[in-house]
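All protein chains of the complex are present and in place, except for one that has been dropped.
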Amino acid sequence: MRDGPSRPKAVNIVIGGEAGQGLITVGDILTRTLVRAGYSVVVTQSYQSRIRGGHNTFTVRVGSEEILGPQEPIDILMALNMDTVHFHQHELSPQGTVLVDEKWGLEGNAIFAVPYEELGSQKFSGILALGVVGAMLGLEEERFSGALEQFLGKRGDQVLQENLASLKSGFSWMSSRSGPMHKLSPPRYAGTRLTLNGNDAIALGALAAGMKWCSFYPMTPATSIAETLAIHSQAMGIVVEQAEDEIAAINMALGASFAGAPAMVATSGGGFALMTEAVSLAGMIETPLVIVVAQRPGPSTGLPTRTEQSDLEFVLHSGHGEFPRAIFAPGSVEQCFHTTRQAFELAEALHGPVFVLTDQFLADSYRSVEPFDLEQLSPVRTCQVLSEDTPHQVYAITQSGISHRLIPGLSAQCVAAYSAERLAIADSDEHDEYGHLTEDLTIRKRMVDKRLSKMNEILARTIPPEVAGDEAADLMLLCWGSTRGAVWEAADTLRSQGLRVATMHLSQVWPIVPDTVLGHLQNAREVICIESNATGQMAKIIRRETGFHISKKILRYDGLPLTPEFVLRQIAEV
Amino acid sequence: MRDGPSRPKAVNIVIGGEAGQGLITVGDILTRTLVRAGYSVVVTQSYQSRIRGGHNTFTVRVGSEEILGPQEPIDILMALNMDTVHFHQHELSPQGTVLVDEKWGLEGNAIFAVPYEELGSQKFSGILALGVVGAMLGLEEERFSGALEQFLGKRGDQVLQENLASLKSGFSWMSSRSGPMHKLSPPRYAGTRLTLNGNDAIALGALAAGMKWCSFYPMTPATSIAETLAIHSQAMGIVVEQAEDEIAAINMALGASFAGAPAMVATSGGGFALMTEAVSLAGMIETPLVIVVAQRPGPSTGLPTRTEQSDLEFVLHSGHGEFPRAIFAPGSVEQCFHTTRQAFELAEALHGPVFVLTDQFLADSYRSVEPFDLEQLSPVRTCQVLSEDTPHQVYAITQSGISHRLIPGLSAQCVAAYSAERLAIADSDEHDEYGHLTEDLTIRKRMVDKRLSKMNEILARTIPPEVAGDEAADLMLLCWGSTRGAVWEAADTLRSQGLRVATMHLSQVWPIVPDTVLGHLQNAREVICIESNATGQMAKIIRRETGFHISKKILRYDGLPLTPEFVLRQIAEV
Amino acid sequence: MVTIEDYGTYETAWCPGCGNHSILQAVKKALVALDLQPSQVLLVSGIGQAAKAPHYLKANVFNGLHGRSLPVATAAKTVNRDLAVIVESGDGCTYGEGGNHLLAAIRRNVDVTVIVHNNQVYGLTKGQASPTSGEGFVTKAYPHGVFSSPFKAPLLAVAMRAGFVARGFSGRIDHLAQLIQEGVRQRGFSLVEVLQPCVSFNRVNTFSWYNQRCYELPLTHDPGDWENAIAIADQWGDRIPIGVIYRNNRPAFDENLVQLGEVALVSQEVRMDQLKKIMMSYY
Partner (left out) sequence: MVTIEDYGTYETAWCPGCGNHSILQAVKKALVALDLQPSQVLLVSGIGQAAKAPHYLKANVFNGLHGRSLPVATAAKTVNRDLAVIVESGDGCTYGEGGNHLLAAIRRNVDVTVIVHNNQVYGLTKGQASPTSGEGFVTKAYPHGVFSSPFKAPLLAVAMRAGFVARGFSGRIDHLAQLIQEGVRQRGFSLVEVLQPCVSFNRVNTFSWYNQRCYELPLTHDPGDWENAIAIADQWGDRIPIGVIYRNNRPAFDENLVQLGEVALVSQEVRMDQLKKIMMSYY
């Protein structure tokens, strides 16, 4: 356990405007610049389900120390339109600044009017503002221009030059006016840091695991996982296919996996619902499969571009009949990478479906991430274990429940003597050890036992909860998945107020290993379960699995991510 | 609570043979004859997933007292082929008789050879055997010929006459040879009894509720529900439509219900999996829908014609996001009728999805059933509550969470002043009170609260568990759904052995109302949960909802129904 | 007399310049021309940009699941034949996720009119290929361009002898309104595919791309001639025909259901007397 300090000092920058005003471009460049400069960031993207108009924000919280979660009070509000001022003015921190266009004629304490027209074209007000903010933060201009070049390089020289000029113009205007109003301390970290969001990291984790097939049907907030993989498909020599629907996507993935290619699907709640029949199939034919479910608020279409953690119970019980599974729920961008990799390993080891449960907040949240040590990682191998002695029975009944996979048609490089008898047979019906359909009810029972006994292997590999803070605490904050950062920082704040607080985060939410959880919960005087849903799904699972009843819950389900401030407000209430 | 006697005296008749040998016809006529004669029956059908060949049985357990569950030892084995003798000989009761064809040349203690060829054509050996068995049971021949006429009447006179002749021939041969070897006591009940299986009763329950639309995609063991409804569709003026797939089936049903027709779908595990996206839709748009899930062993295609109770958790958590639901799990054919009716009422009251969870055993299990008192029942009305004052807001936020439905286009007979403003709007996105799409996150939270608060109405209406037997018992047997009869009879046997035994049956498995369950469980010295699945799903739910941990379980998952004998054997072990 | 004002005016979430605005206009014009009250109309849609359309006029609305509007419309129409049931959704929704329901609806000849906003792209999810995307259309998932052959829904519908098959263009509002009107009047399944520019994600099939290619079928075109309709429906490229391509007089789905009476099924009393007889038949 480690002792937590109070919340790290950070500057919270919100870029607000209409869809289509380019705020993502500005946000991306700002983020990448800060990360490259060695700062720690947590990005929160909040957008509507439309392509133009409406109101979106891109929030970059930046600090020189490591920061983990989002923050509510706004230090710098970059308003690309007047609505933004209107919507967010009341969220300003005491020292907050609102960047507005001089032309709007706004006045007030925090208002900081910039003469965009004077400084350059209106068209570039986003980039101009970026220059202004860069100077406010006390950073060097070159840092931004580098990122801008990388970002806009491919759009041609003219565009780049215009943008660079705007950037410079904003920078010098601000520098000439006053000193840095929100100066960042020098960053604590030096080495190379990558700018990755949760979905990027899932894609990289899959590639590191040796994924060769990803099929998908577009669905926010999962789409970018497959699209990122597609961008790298040529270089990696993998196949990413947009399917006609989610049912096709998952059945394709099972076909690929059966044929020997580590495979993945990525979707969100409604699309996942359509996949549940095949989840059960994966359980029955014992075929490895990684299923990423990126959650958004339900039921049904719900709020397609917002965040929630309300599909835990659904994923846990998805598919008819009974079969083992595992569910990861990464709490950071690094964990997105690692748990996705582990998901492939586990799927291959247990011959069945393994889930990665993420959500819109984490999917879109850029962070500064140390490069992963790829040398230490080796990809999953589907056919390495085949040998002369490999039994012919694909579903041989073993002590562990785990048999030997056979891969259809795989030739000499895997199996020297691939005999005509050693065929890969998969059947969704109950089957015998060879994989052929059977109606023998004695075999049925043995096959159920075999499949379920694989749970032991999963249990043995389950990631224990991450517990931090005071032992025998007055208060234990329990969380899972993407809310880790918010909870961790809330705990730090509580500690700084003198409370003895512990935190527990589950990055693997199934199975629950009571031994690794119960002691910690019992040690705390009080436990609060914190979740982004309305019914406290994890609390229910904990009670079912351990008998420990958590009656106090902090639940958020308005579509916005949990923040430390939200947690603290609620704790004050409970 | 009632005191249970030991198991009722009964004769257990097994008809065995290949698919296509007509054993279902023989079984049906036997069953109907016995029911009409006033006997109580429990039928168990066991068949393979093929149309010809293989090995099937049709088992009729018959008693003069009320019997509730199946029985393992066979009193009369009607072997239509030699395999049947082979497969079931060891299951004979001490006084058991095996009816075989003289030609097979079999000998042995229990063997009772009938000269079928001598008595009539080989083609009618099933009916000949029926005559023999009728005489063995000491029944009058006319009882059988009446049922035969009803059954074969439509096939033409010639067929009927030949069958009647065979029946007579078998009857007189047996009567001339010996007295009734398995004589039934006179039946206790006089009045009219119907011969219904679980699926028949579900269909009738739906009709009694005023169901007007049923869409389905064929899937064993649910198909016969829709097909039974279709047979009556002309008389009842309802629509039954075979859909292109299960996704269409449930979306059709939602369309019909939205437009004002009480609607139902019926399917099994894999088909239900495909429906889960729309289950969530029903929750979101608050549209009544009854969903019958007839369980069979999974995962995946599993054993398509066998029985299991392994979809409880799946159904309970099906659909992404969070919304209220209720799940009935009838324990008898009568309960199939009543819970299905109630499901329609509840769906209409709560504006959302309600489930009826049955299984192959109950679906196919014929019983003797008292006619339902239809006069006492009134069908669901979708538009009775509309009036001048009905608010325009379909999703008006109310205390109970329940708003007023509006039905598109419904004219004067329902609403006098159906104004242009009073339109029925449903949206799978989060919506405002009028039903229109919204991205307002304050409304979002209020809508979640509104929807979830409907749970109170459901809780208030939940059927309490049926508890029977000794108070403060040494042993409490907990069960749900179709296993009721087996558990009830096992308890009776245990009591006759001097144990103080109580039983609890849940015919509504969601929500669990802790107050109605916990006390009973705590009163017993020991609780055993009995389920037809491999993981003890109900025990898990009970722990989650009440904190009560049931560690002792009797679980059957080989595809066969739970029997009292199975339960007793296992109790001896645990 | 219904007027266009009866259908209201709403703010939309569509991009300026999007073809959807014009399609919305055409739908309203058609409804007015058909003299239908908003309460007589049920608009069913799936999910996508096009599928938002029903929120932007006054009518009964079922905005359901992506790809699943046809089953909803089928049942709603059947239980209440007094409603005019119109489906509006995108090419992805209707031809992609919902392809199986399109086949079934054509076979049933269910009396609904399906207006497919065909922008040859997935708009709402930001630019993925749709079944109608042209070969070579570049997306993130297909950096070398799409290679599945584009789905010609009108051709498929003609081949399957759908009740009514037409194509319109959002750039010809009155012509389109006329097609929608005829579609709604048709007693049976009507497909009205509408070419619709997406200014944000389809830089290939732009307004002018369509405008240059679309030609109205001449008056001499006989929609009853199946062989010819096949050839017309197959046309795509330099010239794209718009107008009524094919129609026939197959009975509509609900006309086959003998149990449906004069009064809409939803308004009929439940026949409890019949039920008693049915129950007793199990004696």
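Which chain is which? They are A, B and C, in the order written, and residues in each are numbered from 1.
The criterion applied here is as follows: a contact is a pair of C-beta atoms (placed from the backbone, for glycine too) under 8 Å apart; a residue touches a chain by one contact, two chains touch by 3 or more.
Please read these numbers as outputs of a predicted model, since none were measured by experiment.
Colleague: Of the listed residues C:122, C:151 or C:246, which contacts the missing chain in the full complex?
Modeller: C:151
Colleague: Using the definition of touch stated at the top, determine which of A:101, A:277, A:492 or A:545 touches the missing chain.
Modeller: A:277
Colleague: Considering the complete complex, identify which of C:2, C:33, C:138 or C:230 is in touch with the unshown chain.
Modeller: Looking across C:2, C:33, C:138 or C:230, the contact with the absent chain belongs to C:230.
Colleague: Of the residues listed, B:16, B:96, B:270 or B:435, which one is in contact with the missing chain?
Modeller: Spelled out, the listed residue whose C-beta touches the missing chain is B:270.
Colleague: Of the residues listed, A:18, A:101, A:227 or A:244, which one is in contact with the missing chain?
Modeller: A:244
Colleague: Kindly state which of the options C:33, C:138 or C:159 is in contact with the chain not pictured.
Modeller: The missing chain is touched by C:159.
Colleague: Residue-wise, where is chain A in contact with the chain that is not depicted?
Modeller: Output for chain A: 36, 192-196, 200, 204, 207-208, 210, 212-213, 215, 232-239, 241, 243-245, 247-249, 251-256, 258-261, 263, 277-278, 281, 285, 371-372, 374, 377, 379, 382-383, 407-411, 413-414, 418-420, 422-429, 435-437.
Colleague: Given the full complex, what residues of chain B touch the hidden partner chain?
Modeller: Chain B touches the missing chain through residues 20, 48-54, 216-220, 223, 226-227, 230-231, 234, 240-242, 244-245, 270, 300-301.
Colleague: By the contact criterion defined above, which parts of chain C meet the unshown chain? Give residue numbers in ascending order.
Modeller: 97-100, 103-104, 107-109, 131, 144, 147-152, 155-156, 159-161, 227, 230-231, 250-251, 253, 256, 258
By our rule, only the chains that are shown with their structure count from here on.
Colleague: Using mean C-alpha positions as chain centres, tell me how far chain B is from chain C in Å, no decimals.
Modeller: It comes to 41 Å between the two C-alpha centres.
Colleague: Report the inter-centroid distance (CA atoms only) between chain A and chain C in whole Å.
Modeller: Here the centre of chain C sits 38 Å away from the centre of chain A.
Colleague: For chain A versus chain B, what separation do you get between their C-alpha means, in angstrom?
Modeller: 44
Colleague: So which bits of chain A are touching at least two other chains?
Modeller: Residues 48-49, 54, 270, 300-301 of chain A each touch two or more of the other chains.
Colleague: Residues touching two or more other chains, restricted to chain C: which are they?
Modeller: In chain C, residues 47, 65 touch at least two other chains, as defined above.
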